[in-house]
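Showing chain A:
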Amino acid sequence: MNLVPAPVAATFSRIGARFDNRPAKITLAVLGVLFVYALPLLNIPLLTTPDSDFGGVLFSVAAYALIAVGLNIVIGYAGLLDLGYVGFYATGAYTVGVLTQYHWHWPFFLALPVAIVVTMIAGVMLGAPTLRVRGDYLAIVTMGFGEIIRLVITNTEWLGKSGGIAKIPMPPTIGTPPQPGEPGGLFGIPHISWSTFPNVVDVGHETHFLSFTVLDAIPFYWLIVTALLLVLLGDKLLKDSRVGRAWEATREDEDVAEIMGVPTFRYKLLAFALGAGIGGLSGAMFATRQTFIQPASFALLLSMLFVASVIVGGAGNRWGAVAGGAVVAYLPERFRGFTEWRMLVFGIALIVLATWRPEGLFPPRRTRRAKAAEAEIEELEGDAANV
Partner candidate 1 sequence: MSDTATTTQTLLEVHDVTIKFGGITALDGVSFDIREGEILGLIGPNGAGKTTCFNVMTGVYQPTSGQIRFAGTGLAKMKRHAITRLGIARTFQNIRLFKSMTALENVLVGADAHSRVGFFHALLRTPLQRREEAESRERAMELLKFMGLARRADELAVNLSYGDQRRLEIARAMATNPKLICLDEPAAGFNPAEKVVLMDLIKKVRDRGYTVLLIEHDMKLVMGVTDRIVVLEFGRKIAEGTPAEIRDNPAVIAAYLGVEEDDAS
Partner candidate 2 sequence: MLLEVKGLSVNYGHIEAIRDISFGVAEGTITTLIGANGAGKTTTLKTLSGLRKVREGKVTFDGKDITDLSPERRVKLGISQSPEGRGCFPAMTVRENLDMGAYVRSDRKSAAYAQDLDRVYELFPRLKEREKQAAGSMSGGEQQMLAIGRALMARPKLILLDEPSMGLAPKLIQQIFSIITEINQQGTTVLLVEQNAAQALKRSHEAHILETGEIVRSGSGKELAGDPAVKAAYLGGDV
């Protein structure tokens, strides 16, 4: 398997976990993060997609990873199978489209939080009545919801119908505004070229720092990776708390969780809203990167791929979700060499992945938490011995 950026970060942080001293851990994490940011500039052979712009591919990889992390809260943590996640993705994208272009002209960064909130509200609105429906019934209800969103957009004048919304503004460039032929931004960062040996810095090929243009997806990639890292941090804080435990218990046995004092409905709704919000966030990013959205971009099949991301990665593990999202977005691009066979190959790859790692690429790990608990036992038993 080719290394994909996000799992690289995961690997780094995992290596980090082996070191007990904090500085080493932090150094490694920082290096990992830096590597993730630098990835599109490095043009690493084999990893870089030969048939598609790597910056653009990395953007979708990061977008899928972000989506998968959000969906992982719903599926992996709370155990709710959501087959209509694309509905939230669409809601986020359309909120941005409507606010920044179609009806109003808000700046992107003002529209972004609104998009997240709107999507969360959509999540609650869907969740409140339907979360009482269980298991696979929920799956099909959510699937229906995803389709309803798309069809309503297709049939609603106010949302641009099937024509969609074009010319969605990009985030503002920091530094000199770009002109035709002039990328603008603060400064240029050269890419690395491997076509010669030894590899060289390719000054002819630069990414301009925080210049958002159609020709260079890399600043968008940085933007979404930043969002991803923040979301991952929040995810970790929640998961390692009472909230995470409540989700897990609900997933394991809802009735018993309830009887143990977990207000399961509220927690399911929370998971749903958070997942939706993150879906909305990635939809918003997608809209501004794409500058053009259409209902056709939010087809049912996408929901399936999102679910596949979470599960292929290992439902319940955030790094698994990142890896899964990356794999599902990356493989079809990597397989472009197979020309018209590539989707067939991708399908087979999914079967192979499933069979090869039924628990996912990174199954949820309990060992680390278990380690922490071990230390506590030592203490406690030590105390006991003294009594």
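On the choice of candidates, all candidates are chains of the complex that A comes from, given by their letters.
What we mean here is this: a residue touches a chain if its C-beta (ideal position, glycine included) is under 8 Å from a C-beta of that chain, and two chains touch if they have at least 3 such contacts; residues count from 1.
What you are looking at is a predicted structure, and each value in this text was computed from that prediction instead of being measured.
Undergrad: Touching chain A in this complex is which of 1 or 2?
TA: Result for chain A: touching candidate is 1.
Undergrad: Inside the complex, what are the residues of chain A that reach candidate 1?
TA: The touching residues are 234, 237-238, 241-246, 248-249, 252-253, 255-264, 270, 366, 369-371, 373-374, 376-377, 380-381, 384.
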